[in-house]
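Left out: one protein chain. Kept in place: all the others.
Coming up: subunit A.
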Amino acid sequence: MTTAAVKVPTFDCRKAFAEELIALAREDDRIVAVCNDSVGSSNLTGFRDEFPDRLINVGIAEQDLVGVGAGLANGGMIPFVSAASPFLTGRALEQIKADVAYSRAKVVLCGQSPGMAYGELGPTHHSIEDLSWMRAVADLPIVVPADPAQTRAAVRWAAANDGPSFLRIGRHPVPAVHPEGTEFVPGKAIRLTDGDDLAVVATGTMVSRALEAAEILRAEGIGLRVLNVAYVEPLDTDAVLQAASGTRGVITAEEATTTGGLGAAVATLLAENAPTRMRILGIHREFAPTGSTDFLLDHFGLSTAGIVAAARELA
């Protein structure tokens, strides 16, 4: 374990997102960024300065935002449509369904600051339903990067992918769990540790917490296999089935409501193919009290300690 004095550096994934988008835009003039008065909060100031004509700000108008994005895509551009995730996914859900996914418009939907990132701003601003809402839409790959390197890889992949996608870009600082230039295999979960007592299937901010939990539990003789499921949809079914058969139980962890998100996806898969003891960590159909991001993650058992406790129960 690292001593308390050694602080692991953490990163805001929006920064990696913005840098990679600018790099892409230099290579390909079809790349445009579309936002909703969110130039600053989507970290697009640098993009705007370098490509003023290719930053389209539709103002505070999310349905318009996604519709315009679909039109840009059909017109031959590659739009990265970026807004705070609760408003992008919630307000424009039908545009996402009809104009983007069903229409196969190659729009990259970038949900910024998801989960509890806007802690004290309250439940209207907590984006915990976005994963379930997006999972309910057919033909829409969902990518939730766990760190900056994976964010960069996801941006590259989305720009090259033949169809729409949803990227969930975290604001809450996370440590690096993958090396820069990490290999990128769409649709594949990444196995980060090899324990064979229990598996943690985690996504986004929960991945580094799962790794911390694995380290703590190792000292107690419990081996945790940590899977980073950045590709929530389509789910890497092989990796999840292997994790279930190779261990005595599966814990899922997501900074989102458990109704229809990663935990639900894993549970459905296992129930149909390999019934497994499970703990599903997330927010169970509840609006959060007031508090900071860290306070709320602890409150909902989404801290390292929460994962450790769930693992001890299941071990």
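By definition in this document, a residue touches a chain if its C-beta (ideal position, glycine included) is under 8 Å from a C-beta of that chain, and two chains touch if they have at least 3 such contacts; residues count from 1.
By our rule, contacts and distances are computed from a predicted model.
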Hey, which one's the missing chain according to UniProt: "Transketolase", "Response regulator", "NADH-quinone oxidoreductase subunit I" or "Iron chelate uptake ABC transporter family permease subunit"?
-> "Transketolase"
Pick out which of A:46, A:71, A:223 or A:291 touches the chain that's been left out of the picture.
-> A:291
Can you work out which residue in A:19, A:64 or A:215 touches the chain that's missing from view?
-> A:64
In subunit A, positions touching the absent partner | 37-41, 57-64, 86-87, 90-91, 118, 120-122, 124-125, 289-292, 295
